[in-house]
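The complex appears here minus one protein chain, its other protein chains still in place.
All chains are identified by letter, namely A, B and C, in their written order; residue positions are counted from 1 within each chain.
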Amino acid sequence: MQLTVEALQRWIINTNEKMQENKGYLSELDQAIGDGDHGHNMARGFQEVVNKIEGNSFEEAGSLFKQVAMTLISKVGGAAGPLYGTAFLKASDEWKEKTTIDQEALGKGMEAAIAGIKTRGKAQEGDKTMLDVWGPIHAYVTTQPLQREKLKKTAKEAMEKTKEMTAKKGRAAYFGERSAEHVDPGAYSSYLVFEALAESITNEGDANG
Amino acid sequence: MQLTVEALQRWIINTNEKMQENKGYLSELDQAIGDGDHGHNMARGFQEVVNKIEGNSFEEAGSLFKQVAMTLISKVGGAAGPLYGTAFLKASDEWKEKTTIDQEALGKGMEAAIAGIKTRGKAQEGDKTMLDVWGPIHAYVTTQPLQREKLKKTAKEAMEKTKEMTAKKGRAAYFGERSAEHVDPGAYSSYLVFEALAESITNEGDANG
Amino acid sequence: MKKLINQPEQVVDEMLEGIIAAHPEKLKRLPGLNVVVRKEAPIKGKVGLISGGGSGHEPAHAGFVGENMLDAAVAGEVFTSPTPDQILETIKAVDGGKGVLLIVKNYSGDVMNFDMAAEMAQAEGIEVEQVIVKDDIAVDIKEDRRGVAGTIFVHKIAGTAASEGKSLKEVAQIARKTAENICSMGVSLSPSTVPASGKPGFTLNDNEIEIGTGIHGEQGMERQSLKPADQLTEEIMNNILHEMEFSPGEEAAVITNGLGSTPLMELYIVHRKAAELLKNKQIQLKKSLVGEYMTSLEMAGCSITILKLDDQLKSYLN
Partner (left out) sequence: MKKLINQPEQVVDEMLEGIIAAHPEKLKRLPGLNVVVRKEAPIKGKVGLISGGGSGHEPAHAGFVGENMLDAAVAGEVFTSPTPDQILETIKAVDGGKGVLLIVKNYSGDVMNFDMAAEMAQAEGIEVEQVIVKDDIAVDIKEDRRGVAGTIFVHKIAGTAASEGKSLKEVAQIARKTAENICSMGVSLSPSTVPASGKPGFTLNDNEIEIGTGIHGEQGMERQSLKPADQLTEEIMNNILHEMEFSPGEEAAVITNGLGSTPLMELYIVHRKAAELLKNKQIQLKKSLVGEYMTSLEMAGCSITILKLDDQLKSYLN
């Protein structure tokens, strides 16, 4: 697998489309165990990202993702803003000067991103957050050949698993055990991010290419 | 007709009973074209009056009605308090030293009361207020022999007539022509006052006695 | 009815106890009465200032008792004018020998009860003047207009004038001038519920608002469907400015007043548009009060009040 800068750009644009489509649903999820703004936060942030990157062409992945990260940081707000922002910022460091991203580079970028989320949010996997999607995806990316449908399935299953978890971080933690009947909104938005990634891979032809 | 001080006292006690029974209805009438407190105001005031006069015996009508008036003035509040208070205060002046009230004295007391209401409230008959009951009752008392049922009927008809009137004074005036579908709450409470008076007359035996 | 109360009959008494508990160093209650008085009252050589009316309009009126404002406030039952005996005792409690000014909102109940108290006090040899506030232009006939949030400007300006040691005649004259230069108008989005009755004072559909509703839920000018804040503000401002004569360059003070449950956020959105409209007309906005000054329990909505300033009024307002 090789993702060109253009493919990466399409990944982000596709992610935005998913955020817009799922804005209401994400906020509904957040209303159940949070404050009901997650969809609006993500939709606002990714729309700004697309406004910034669409039409521009980037020479390498590092500057693309730095732009993505800085825009998310300054436009999302809430808990999701610094976390997604930090994730992409850390990844952009890994992807500096790269004109294509192969599976190994993807794994390294994700590793840096996850470390960033953990430092910033002081959460662990199992705390019912977006980390519970990022973790399993990272494990998959670093151990198996990437396949579009498999990637989607991994993300979906990880997201669905957060339903049973009891939240330990973020607003949902206030709900204690009562949080354990609802999918985590940040996990759902991360699922959308990786679903979009999977679709970008297909666009490049063979999923294993 | 002769009303002893005791009969007058019973009139007031009977009036209070009617105010308590009709508290909710009076406030409902007031809610339609006012602020919904008339029943509460009248019930609170007359209850205090009864607390003050019950058990006591008064030598003459003047001091009884001065007590009634002062209590209404200090306990009813709103527009009704000063008006009913002034009415009974002016009547008490007329009835000073009297141990019984005959029809002529009743008429004189009412005349003074009405003058008091008019001075205080600057309203005229026809403005859709309590005056539109006091006026017709006064006319009846000063022109025809008092009869229990006739007195009741006169009060009731006068009260009902206020339904068609357009309010010119008090809160109902804000409703302008839209006030013309509702009985005036002060007219209704005055109807109760005179219904109680009629019942006191019967208690004395022959209505013409 | 979902309210943080105990017995509906006790709300006024318990509220007043709470006010005194909150500010024991500044306020006292006249024993046995629903009256809040400045601790220093009566103040020798200063005209005494009294306001009052039915309860349910908090912070009006007890919230305006203090330095450079009122000496006392008389609280009636909820939405019911207080009685003359209570007002009379208040007059006695604040008379420092220079007489007392009563600030009264133009409702027949208030006017009559304050009138009776003034007569009684005068009979006892106390000089009393009254100013009747009639700022609600939702009522057509000028003489019948209700007193609403503009009353706060009268408290403030008369309060400063009294603090300066002006005579009763002078304070009353300034208060009347203030009252004559105030126009207000409100809009209601939802009704309030008087504790004793337990039922909302009127009903509005989900998408319905009422322009010109009074602070006791009195009928307004018309029902409309909900519209953007800017449009609504413009409508209210046009109504008010139509009643007032402003030449370019003249000065105004504005109260954007919440009726009870409208968030401050929304009041600022309304105020922003009001300020913009004044600017368009070259009217200088010299003072803004944005918040809850004269409420109607938990009614949703707001009112806008404009006071036309001259140099004298401006100097007393600050």
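Assume a residue touches a chain if its C-beta (ideal position, glycine included) is under 8 Å from a C-beta of that chain, and two chains touch if they have at least 3 such contacts.
Keep in mind the model is a prediction, meaning the values are calculated, not measured.
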In the full complex, displayed partners of the excluded chain: A, C
Residue among C:Gly63, C:Gly109, C:Pro200 or C:Gly214 touching the omitted chain: C:Gly63
Touch criterion as defined above, residue of A:Asn51, A:Ser74 or A:Gln124 at the omitted chain: A:Ser74
Per the touch definition above, residue among A:Lys18, A:Lys90 or A:Arg171 touching the missing chain: A:Arg171
Hidden-chain contact residue, picked from the options A:Thr15, A:Asn41, A:Gln67 or A:Thr162: A:Asn41
Residue numbers in chain C that touch the chain omitted from display: 2-7, 11, 14-19, 21-23, 55-56, 58-59, 63, 189-190, 206-207, 209, 226, 228-230, 232, 256, 260-272, 275-276, 285, 288, 290-292, 295, 297-298, 300-302
Where the unshown chain meets chain A, residue by residue: 27, 31, 33-37, 40-41, 44, 73-83, 86, 120-121, 169-171, 173-176, 178
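Here is the rule we use: only the chains that are shown with their structure count from here on.
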Reference chain A; chain at largest CA-centroid distance: B
Chain-chain pair with the highest tally of contacting C-beta pairs: B-C
Whole-Å separation of chain centres (CA-atom averages), chain A against chain B: 77
Centre-of-Cα separation between chain C and chain B, whole angstrom: 32
Geometric centre distance via CA averages, chain C-chain A, whole Å: 55
